[in-house]
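Missing here is one protein chain; the remaining ones are kept as they sit in the complex.
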Amino acid sequence: MSAPVLSQTGDMAVEAREIQVPSPRELARRRARRHIGLILGGAVVAFAVFVALLAPYLAPFDPYDQDLTQRLIGPVWQDGGSWVHPLGTDGFGRDYLSRLIYGARISLLIGFSAALIAGLLGSTLGIVGGYFGGTVDAAVVYLINVKLALPVVLVALSLAAIVGGSISSLILIMGFLTWDRYAVVTRSVTQQLRSREFVLSAQAAGASHGWILVREILPNVMNHIIVVASLEIAIIILIEAALSFLGLGVRPPTPSWGLMVAEGRSFLFFKPYLVVIPGIAIFLLVIAINMAGDGLRDVMSPEGRE
Amino acid sequence: MATLLHVDDLSVDIETPVGPLHAVSKVCVRGSSGETLCRVGESGCGKTMTALALMRLLPRRAAVRAGAITFEGRDLLTLSDADMAALRGDRLGMIFQDPMTSLNPVFTIGDQLEEVYRRHRAAGHREARERAEYLLQRIGIMSPALRLSQYPHELSGGLRQRMMIAMALMCGPSLIIADEPTTALDVTVQVQILRLLVELQREFRMALILITHNLGVVARVADQVAVMYGGTIVEAGRAADVFARPTHPYTRALLACVPVPGRTKQHGRLGSIPGIVPSLIGDVRSCAFRNRCDHAQPACAGEITVHEPAPGHAVRCLLAATSEVVR
Partner (left out) sequence: MLRFLIQRTVIAVLVAVTVSIIGFSLLRLSGDIASVLAGETAKPADVARVAHAYGLDRPFYIQYLDWAWHALRGDLGQSLFTHEPVAGLILDRIGVTAILAVSSLIFALVIAVPLGVLAALRVNTWVDRTALTLAVFGQAIPIFWFALILIFVLGVMLRVLPISGSATPAHFVMPTITLGVATMPAFMRLTRTGMLEVMASDYIRTAWAKGLHPASVIFKHALRNAILPVVSLSAVSLGFLLGGSVIVESIFALNGIGLLAYNSITRIDFPVVQSILVFLSLCYIALTLISDLINARLDPRIRL
């Protein structure tokens, strides 16, 4: 959009100074290009995904391969370490680097899948409640309150103890325990959107609820869902690590970073690398996801960082 | 009638990614006690910025420069932050546009009124409260004690604005700046508030700078008028002069757009000014109005000098230099 060029009567044409104002999407793209957090975080996450996908080709050893003659060798920078096992070996002689790489698979797989389930569940509830209001909304609010009242970690532990620690069970458990923020956010946004003109005019034109929900409401809520999802993925990864650490998440010998910390715990005082390395991996991945998520939020609605 | 406030050549520049924004350029103000000076202009013309710059309420990003800003003999430009804060609320009062957002919602009216007095007079709670009640009564508010114990959201818009006025008066300032004090209020209430302001000004013998975009208000109360456009003053003088013989094309166009009591004839047509306000980024030495002016000439793209078609009546326009009064 630029200011119109005005011409005066007679001989003088004076140009108004033009101010170019780009579209919101273009502005967002520009901000994205300059946003360090988004770029850095996004890069690390992309790297992690890459490593996870290509794990079989990148890992030097089979993560389940035990070799009791090679137990507890330190990483390459310590005495006795070598490039054969760059990050050393654990108590069973398994290569730590390979376990770390496969552990990325577990974290990302559970993180993204559970977030997907939680996102679908929570967003549907939130949008439906926010849009229809009345009794439907009351029911949604009630469900949200029930979910919020449950102590997440304890319920997750209980469920994991009962149904076992298979990857799919963990995904389902976490998916059903972390949907509340999606519901709260989408409900609030939908309520605001419901009274905006474009929705009212669609209703006046006789559009069905379903049409409005999918074509008018959903695209506008999508941004918020993505931002919430990016932050919830990090939370799920942390919870899964905690569950595995406590012995009720991913079961041995599957390499989960949390499980690796637990297994390394007994050697904490003599071989701290066993605990430090997987912990740093979790830490860095979560930071990267949070930075990328914050970056997405900044880019899509830059009013006040947060 | 002493000159209380003397501002020379004030400019405010704000850094933006695309260049410095000249929000205010070369503004001069003379405020005298007992006098009402009205500053008129469209939104964005810099009238509020000028007031904020004067009070040194602008953030550090805004670069304020002036030849001189003198108030009661003190140089406001070189005053320390602490000294300036001592002046604000005490000698200099300001009333803002929207009384709902300008009052702190979690404190009572009484609390907010008293704290100004206690801050500047080192007074106790009782003394401050008495002063507050006294003022509320002078302003014509019933049951002042009750009002003082209420919260801003419990009062109507008009009442809130009266409280803002009382708050500005607590320490008996010599100059009050009122930034569009009636814009956020109902039309019926606007008249009351205006009348109140003028009464109080006369009674307390203050100088009043009234910022508004409403010419009707100006016609009613102004002694002096300054018309602003594009960040600078385009015409200034005694209100009677400016209304009777508007010289700057913008002033003339403005007056043609608005029904002014005493001026607009019945069945006359209201005008409009085509075009939009230009960007204030970049070079602003030339006349900002020239792209909308019917009488623009090539020379208008250069430096514009100030002329005085009559004593005390100044116009920033090349056309005023000609002896022929533009019709």
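Order of writing sets the chain letters: A and B. Residues in each chain are counted from 1.
Just so we're on the same page, contacts are C-beta pairs under 8 Å (C-beta built on N, C-alpha and C of every residue); 3 or more make two chains touch, one makes a residue touch a chain.
Not measured: the values here are computed from a predicted model.
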Among the options B:Phe96, B:Tyr229 or B:Phe243, the absent chain makes contact with B:Phe96
For the chain left out of this view, which of A:Val199, A:Ile225 or A:Val261 touches it? A:Val261
Answer key for B:Asn104, B:Ser143 or B:Ser156 versus the chain not shown reads B:Asn104
Considering the whole complex, which of A:Leu109, A:Ala207, A:Leu246 or A:Met300 touches the chain not shown? A:Leu246
Chain B, residues in touch with the chain not shown (by the definition above): 55, 57, 84-90, 93-94, 96, 98, 101-107, 115-116, 119-120, 151, 153, 164, 167
On chain A, the omitted chain is touched by residues 142, 145-146, 148-155, 157-159, 161-163, 234, 238, 241-242, 245-248, 258, 261, 265, 268-269, 272, 275-276, 279, 282-284, 286-287, 290-291, 294, 304-306
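The criterion applied here is as follows: only the chains that are shown with their structure count from here on.
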Indicate the whole-number Å distance between the mean C-alpha point of chain A and the mean C-alpha point of chain B. 52
